[in-house]
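The complex is shown incomplete by one protein chain, all other protein chains being positioned as in the whole.
Chain lettering (A and B) follows the sequence in which the chains are written, and residue indices restart at 1 in each chain.
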Amino acid sequence: MTVRRALLPGALLVLLAVWPWVAPRYFVFLASVVLVNAIVALGLNLLSGYTNQLSFGHAGFFAIGAYTAAVLTLRAPGVPVLVTLAVAGALTALVGLAFGVPCLRLGGLYLTMATLAFGFVIAEILLNLDTLTNGADGLRVPPARLGALAFATDTSRYYLTAAVATVLVAAAVNLVGTRTGRAFLAIRESEIAAQASGVPVAAYKTLAFGLSAFYTGVAGGLFAFVVGFLSPDAFDVFLSVDFVVMIIVGGLGSVPGSILGATIVTVLHDGLAAFQNYRPLIFGAILIACMLFMPGGVTAAWSRVARR
Amino acid sequence: MHFVFCLVTVALALGAAAPAAAQQGVTDTEIVLGCSNSFSGPLAYTGEQATRFGVDLYFKALNDAGGVNGRKVRTVYYDDGYKPQEAVANTRKLVEQDKIFAVIAPQGTPPVMATLEYLEENRVPLLFPFQGSPVIRGKKYVFSGMTLYDRQSRMMIDYLVGPRKLKSFGVLYQDDDYGKAFLAAFEKDLARHALKLTATESVKRGVTDVSAQMAKLRAAAPQAVFLVLTPGPGAQALKERQKIGWNDVVMVSSGPLTDEKYLALAGDASEGVEGLSLWPDPVTSDLPGMKTYREAMQKHFGKNEPNRYSLSGYFAAMLFTEGARRAGKNLTRETLVSALEGINGFQSGILPPVSIGADHETQRQGFWVRVEQGRFKQLTDWLKSD
Partner (left out) sequence: MTTAALVHVVVSGLATGSIYALMALSLVIIYNATRTLNFAQGEMLMVSTFVAWAAQRALGLPLPVTLVVAVAAAGLMGWLVERVVIRRAIGATHWDVLIITLGLSLMLRAGAGIAWTHDEFPFPSFFGTRPLALGPVRLAPVSLGIIAASLGLMAMLYALFTWTRLGRAMRAVAQNQRAARLMGISVERVYSRAWMLAAMVGAVAGVLVAPVVFLSSKMGLIVINGFTAAVIGGFGSMPGAVAGGMLLGVVENLAPLYLPSGIRYSVPFLVLTAILLVRPAGLLGRVEQRKV
């Protein structure tokens, strides 16, 4: 990597590392939320941006990861947080794979509808598994633990989230160079051509579901620790829609796009909070303007500008 | 790169631009209160009424009269859309950026529960949340804002089983914390009378049709059916009852449901329906405090009709002011808590005399009503819930 190309990611990494020292406490919390959303956006992009399977049910995967991490920390407090997150991710991935298989037969809108149904059903299941999830009353999440260390402050939780996010972003960036990544890109360009070239499309599409679910599940676990409280109300279809907005605004099928989209949407949503009931009005207007003036999302617009 | 710089600058500017109020949200001239509430989402109407047309209504009048102990009250609100994670973010922002003194009148059990631990940790008082789940009991800095659901249930069951001599009950409840809390309370209170619920049916928020649930309830033939719903589905249930001609049952609305909105929506299907009323009639009651409330509403928000949601916010502000007044010049979070605990026999002109005490419950009252000609007619005096 040339010095110039490494400059931006390098600067971002530095900013990431020093953020709790330069930002007020609330913005450390907000940054954790941004990072969690960025991981989900990455995962969603793997599915929707790369293999064209638009999902409006990712709040479901998010919820599975969140509740898994929470319940595990409650029932088995000795387990180190990284293991907890890995388990949350793995369980969610299994669900994703299981769900991805029947979805192979579905195309376009039908698939999207199936994901919508998935999201609803997961929320219902979590609401009714009272003994495990505390149902409608909501579940308080104890702090994550790593041996004797408890992640009980905003700063510690931020670093946990940032560390996990960095690893997952690096993995996503590397993925593009691997065989799997090339297969995904091929499927995105043309499913039929990929199939004709010998790419086992069905296997990769299912894998995409699993990977996407893994990312989202891990993010869900982090979310549980950052927010500290879970309730089925939190994981409704509007959350799923928020995730989709993030990747489309950022730019489909792009790792920087996912991060950028998540950042923009989260910060904007937070920044407009003082407008109370005017907030959706302004946010909606910004979304419309965004897509009218930056078709293809921010990264697409950026490349157009950069190319000039 | 440039973009990142801008983002960072904006973020830091946002941080730096926070109002430079005193550490605890109290200065010689000002007290800052706030909450995260619903200004969008399923409970947007109640949220807006309780805050902007309730809490703020009282404080407008108070500030015009010079404030409390020379301090005017300012409020800050953020929208959480009934999402617990948004409530957490908003509440942190209020405490850390806006530096509020206390949280007043937030809404809903999940959003409030989500913020509970954070507020307790940071010793920020949580005053009079608009929710009735008993889970908020026993917290040092929390004061209830509604007659809690278990008290409401006790009053309702004791009244119906006692003086009204009813024996079989059904429940149509909303499938969330509100509905389920009441369900559990009903079961417990009936058990005290050696009775059980005959039939229970759940309804999802935002439902379009309750015909199946009502048909099942009817098949079980209870003498009375409790409605633990919000005004929309509640009115739908009444209309459905009218459609199927199920006239020999008493429909009983829970405290939060017993309000004029529900009657307006149900129209003539509401005739004869009973319920537990938590407040006097906002429009017709001639209690002195109610008159003042209506006059203030007319003056500041002429187009807004008096209603129970804004009334509860108004009352919350009134209670806070009484506590702040008693705490005096040295207003800290601790002195406020002690002052509120010491409230004994406070005459609001709206509710029976309020006495708080160490259990931090500010409301324990309710009285029975029946709908006659489109309005709630009071049938009993204030019921006991102890």
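Going forward, a residue touches a chain if its C-beta (ideal position, glycine included) is under 8 Å from a C-beta of that chain, and two chains touch if they have at least 3 such contacts.
Since the model is a prediction, treat every value here as computed from it, not as a measurement.
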Of the chains that are displayed, which are in contact with the missing one across the whole complex?
A, B
Tell me which of B:269, B:351 or B:371 is the one touching the absent chain.
B:269
Specify the residue from the set B:35, B:55, B:181 or B:235 that touches the hidden chain.
B:235
List the subunit B residues touching the unshown chain?
40, 42, 44-45, 48, 175, 201-202, 204, 206, 208-209, 211-213, 215-216, 218-219, 231-232, 235-236, 239, 242-245, 261, 264-265, 267-269
For the chain that got dropped from the picture, name the residues of subunit A it touches.
54, 102, 105-110, 113-114, 116-118, 120-121, 124-125, 128, 190, 192-193, 237, 241, 244-245, 248-249, 252, 277-281, 283-288, 290-292, 295-296
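Assume only the chains that are shown with their structure count from here on.
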Need the CA-centroid distance for the pair subunit A / subunit B, whole Å please.
35
Of subunit A, residues touching subunit B in the complex:
7-8, 11-12, 15, 22-27, 29-30, 33, 127, 135-138, 140, 223, 227-231, 233-234, 238-239, 263, 267, 270-271, 273-274, 276-277, 279-280
Help me check something: in the complex, which residues belonging to subunit B touch subunit A?
1, 4, 7-8, 10-12, 14-15, 18, 39-40, 44, 48, 76-79, 81-85, 88-90, 92-93, 96-97, 109-110, 113-115, 117-118, 133, 135, 175-177, 180-181
